[in-house]
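With one protein chain removed, the remaining protein chains of the complex are shown where they sit.
What follows is chain A.
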Amino acid sequence: MPAVSKGDGMRGLAVFISDIRNCKSKEAEIKRINKELANIRSKFKGDKALDGYSKKKYVCKLLFIFLLGHDIDFGHMEAVNLLSSNKYTEKQIGYLFISVLVNSNSELIRLINNAIKNDLSSRNPTFMCLALHCIANVGSREMAEAFASEIPRILVAGDTMDSVKQSAALCLLRLYKTSPDLVLMGEWTSRVVHLLNDQHMGVVTAAISLITCLSQKNPDEFKTCVSLAVSRLSRIVSSASTDLQDYTYYFVPAPWLSCKLLRLLQCYPPPEDGAVKGRLVECLETILNKAQEPPKSKKVQHSNAKNAILFEAISLIIHYDSEPNLLVRACNQLGQFLQHRETNLRYLALESMCTLASSEFSHEAVKTHIETVINALKTERDVSVRQRAADLLYAMCDRSNAKQIVAEMLSYLETADYSIREEMVLKVAILAEKYAVDYSWYVDTILNLIRIAGDYVSEEVWYRVIQIVINRDDVQGYAAKTVFEALQAPACHENMVKVGGYILGEFGNLIAGDPRSSPLVQFNLLHSKFHLCSVPTRALLLSAYIKFINLFPETKATIQEVLRCDSQIRNSDVELQQRAVEYLKLSSIASTDVLATVLEEMPPFPERESSILAKLKKKKGPGAVSVTELDDSKREAGELNGGADRGPDTAAMAASNASTPSPSADLLGIRSAAPVGAAQTNAGSLLVDVFSDSGPAAPSAAVNDDGFLRDLEQPTETSDSLLVEGSGDSDSAPPSEDPAPPLSEADELLNKFVCKNNGVLFENQLLQIGIKSEYRQNLGRMYLFYGNKTSVQFASFSTTVSCPGELQAQLNVQSKPVEPLVEGGAQIQQVLNIECITDFCDAPLLNIKFRYGGALQNLTLKLPVTINKFFQPTEMSSSDFFQRWKQLSQPQQEAQKIFKANHSMDTEVLKAKLLGLGTALLDNIDPNPENYVCAGVIQTKGQQIGCLLRLEPNAQAQVQMYRLTLRCSKDTVSKRLCELLAQQF
C-alpha cells in the first residue's frame, strides 16, 4: 500500500473524514456522525475484544468528531487502555485523546496517572516524552500533585536525554503556572540555572522559559542566571550566522533563544558587576548596530527574526531606563520604523515608542517624531495602527505640544472609527485638563469635544468641566459666554444643554450685562431646548430655572408661569413633577434672603483626582495611564495606584470608591439624591448630579432638613449599617469543597430585601455581608461588602455567584473575583452587574468560601435579586387604572392571596414598603381610602410586563388580615409577586 501517509494509515478514518466532507448540509453531517457514534459505541460495548488497531482507529474517530465541535461522552476508558499499549502509535493516539478531551473524572485520572508513571519510569525517551507532553497539555492539579516532585528529578538527572530534558523543563513550567504551591524549590533549582550553559541549544531554549517564570516569582534564588544569560547572549550575538547550524533561522543566529534571554534579563535590574554590565551593553549596541546593516536576505522571515531581537533589546533598554545613549539610539531606530513600508513594523514602533516616551532620557527624542505620528493618525489604513498612533500622541504630550496634539486629536475625532471614539474623547479631555495653562482654552476644547462627539462624551467628562469651572473663578465668565454661544446652534447635543444649564444657572449673571444675553434671552434659549431633552436633563434645567429666579428676580414671573403649566406641575414623571411643585412653592413662599441662601452659588469642589483619568485607567487597565504621569502628575498617579489596589484598610476603600463609581453613587442619575451636606443640599439634586460620581460612601441617607428632595425610593438605610440586623447563625459550614446547600434561613433573608435595596444580608460570628444595590430598567448593580469580624485574616476567600437551573437563561449576573485575603477587621467589596433577560422566580445563589484558622468555611445564601427590582413606577389616573385593570381580566393573569398580618398595619410603614417594592403608589384611585393601589412596569431585556396591585387591609377584624390582588400581563409574574409580597406585610 504505497499511498499511505507517513506513520499509520487508518483507512477507516480517512473514509470517515471524506464522508463528512461530502456531506452537503449540516443535517447530513450530524446524521453521518450519529451513525458513526452508534457504530463505535456498539463496537466498544460488543462482546468481541477489540484489537489495538481498531481501538486506536475508533478513538481517533471520536477525537475527530470532538474537534468538529460535537460533544463526546464515551471512549475515555478505551483511550486510557491505549496508554498502556506497547505499540507506539496506539499509545500516542491514547495520549492525544486524553490531552484534548480530559475531564476531571477522578477514577480515570488515577488510571491515566498510573500509565504516565509507567512511561516516565520506562527509560524509553520517546515514551517519556509522550508522557511529559501529556502532563504539559493537561496541566491539571491532580497531575501536579502526582508529578510535581518527580519531574525536577528527571530534568536535572545526569543521564537524562536532551529531548526529555526539554520536555521536562516545559512540563514543569506548565505545572508551576497552574499549581505554584506544589512545585517546591530545592536543590534542583541551582542546577536548573546551569542549564543556561548547556551545550544543546534546544535544552537552553526550553529551560530558559522555565527559568524566566521561576525568576519572576523568586528573583533572589535565581539571581545567578543574570551573568550566565549575559554570557550566553554575548556568544550568540557575536557568532557568525553559520556557527549555530540549524539554530540559525534565515541568517539570524538563534532568534528565539536571543529573545528569551533578553526577556529573562528584564526580570532583573541592570547587573551590578561592571564587567557583566559592560558585556551586556556591548551586546545591546551590537544588536542596534546590526539593525543598520544591510539585510542578509530579502525574505520577511529574516527581517522579522532580526527585528524581534531588536524590539526585545529595546524593551530591555527601556526596562533599565538608565542608559541615555542607548535610549536615544533606540528611539532613533524606532523613528526609522515609523516610516517603514511594513505595517507590522510601523505598528510595533508606535507601540514601543509609547513606553519610550515615559523615560525622561528619551521623552524629548520621542517628541521629535510628532509630525510623523500625526501623519500616521491621519493616513494609516488600519484602525489598529491608528489606535497606536493616538496612544503615542497621548503619551508624548506635554505642555510644549499639548495645544497641537489636542487640536489634531480633535480634528481626527470628526472622522474617527466608532470603536475608538470614546477612548479618544477621554484622552482629549484629560490632556486638555492636564496641560491647560489658560482655562479658556480648556473650556473651548471640552465644548468642542461635546460638539464633535457628544454621544461619546461620558458623564465624567461633563462633570469634570463643571467641577473645574466652579473651582476657578477666572474662567467662569468666559465659560458662561462660550456656552451661551454654543447653545445658539440650532441643533446642539444634549450634553451641551446639560453643561449650559448648569453653568448659566450658576454664572449667567456674569454675562447678563450684555443685552444680547440678558436674563430673559438666556432663559428662553435654555427653555427652547427643554422639550427635546431626556428626563434627567429636564430635571437639571428645572434646577437651573430656580437658580435664575434667585440670580435675576425679573425672570421670576416668566419662570413661575413655566413651572405652573400643566406639563410641568402635572408631569407624569414623578421627579419632574416634584421639582416643579417644590420650586414653584419655594419661589413664591421664600423671602429673597432665604432664596439667596438656599440657592447660593456652588461652593468649590474638593480637589480630587480627575474622574476621567480614573475612567480611562479602568478602560485600559493599570499601567496604560501611568505612562503619561511624567512630571507634574506624579502625585495623581500615586493616588490612582492606591485607588486601583483595593486594600482592606479604609483609606484604600475610600480611594477605590473614588475611582470606581462608589456604592452610594447614583445609577439612577437623579432619583436617589445623596446629599453631601446641608449647604449643598440647598442646591437641590442639580448638585448631586455632579457629586454622584464621587460622593464618598458616607451619609447617603442623611435626610435633608427642608425635606425638598426626600428620597422616595430609598428606605433610610445608611451605608455603614453593616452593624445592624443579621441572623443569629454562627456555626461554621460543613468543611466541603463543594458549595454548601443554601442556608435554611436563606429564603427568609431574601424576603427582607424584597422592599429594600440596602442592608445587612447575613451575619454570623465571623462574617458580615452587607448589600447596596441599584436598579435601572432591566439592569442592576449590586455592591457586596464582606466584613471580617474577627481579628484573624481569612485566607483563600472566594465567592461564586451562580444561577441554578432555568434561572441561568433568565438572569445574567457578572461578578469580579475578590481578593483572596481578608485581614482581620477589614472589609472588602465586590461588584455584581445584573441583567434581567426575562421574568424569573428563583434567586441566584452566592457561595462564599474561606479559611478561618485552617478550617474551611463554606456557606451559600440567596442573593436578594427578585423580579420586582426591575419595576419602573407608572403614574396613572383613576380611569386609566380601572381600564387597565379590566383589560387584565383573564383568570390566569390574576393572583390573589388572603393572609394574616405579620407586622403592624401602620400606614407610613405600609407605604414605604410598597414604594420600596418599586411600583408607583397611586392615590385617590380606590374608592376605599384604606386600600392601596400600585402600578408599575417590569423591565426585562425582551419585554415589558405591566403590573397592577391592590392591597386591602382589614384592620377591624379580630385578626388583622390582608387581601392582596395582583394583575400582570404575564401570569407567572402575578404568581411570583403575590408569593413575594405575602411575606412582607
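Please note the rule applied: a contact is a pair of C-beta atoms (placed from the backbone, for glycine too) under 8 Å apart; a residue touches a chain by one contact, two chains touch by 3 or more; residues count from 1.
The criterion applied here is as follows: contacts and distances are computed from a predicted model.
Its UniProt record calls the unshown chain "AP-1 complex subunit sigma-2", which is the correct pick from "Guanine nucleotide-binding protein subunit beta", "AP-1 complex subunit sigma-2", "DELLA protein" or "V-type proton ATPase subunit G". Among A:His76, A:Arg174, A:Lys913 or A:Arg950, the one in contact with the hidden chain is A:Arg174. Among A:Phe222, A:Tyr268 or A:Tyr347, only A:Tyr347 touches the chain that is left out of the view. The chain not shown here is touched by just one of A:Asp382, A:Asp438 or A:Glu485, and that residue is A:Asp382. Set against the missing chain, the residues A:Ser54, A:Thr126 or A:Thr286 yield one that touches it, A:Thr126.
The chain that is not drawn here is touched, among residues A:Asn118, A:Gln301 or A:Ser877, by A:Gln301.
From the options A:Ala79, A:Ala136 or A:Leu576, the residue with contact to the chain not on display is A:Ala136.
Although one chain is not drawn, its touching partners on chain A can still be listed: residues 1-11, 14-15, 17-18, 21-22, 60, 63-64, 67, 69, 71, 87-89, 92-93, 96, 100, 126, 129, 132-133, 136-137, 139-140, 163, 166-167, 170-171, 173-174, 177-178, 201-202, 205-206, 209, 246-247, 249, 254-257, 259-260, 263, 266, 299-301, 304-305, 307-308, 311-312, 315, 343-344, 346-348, 381-382, 384-385, 387, 621.
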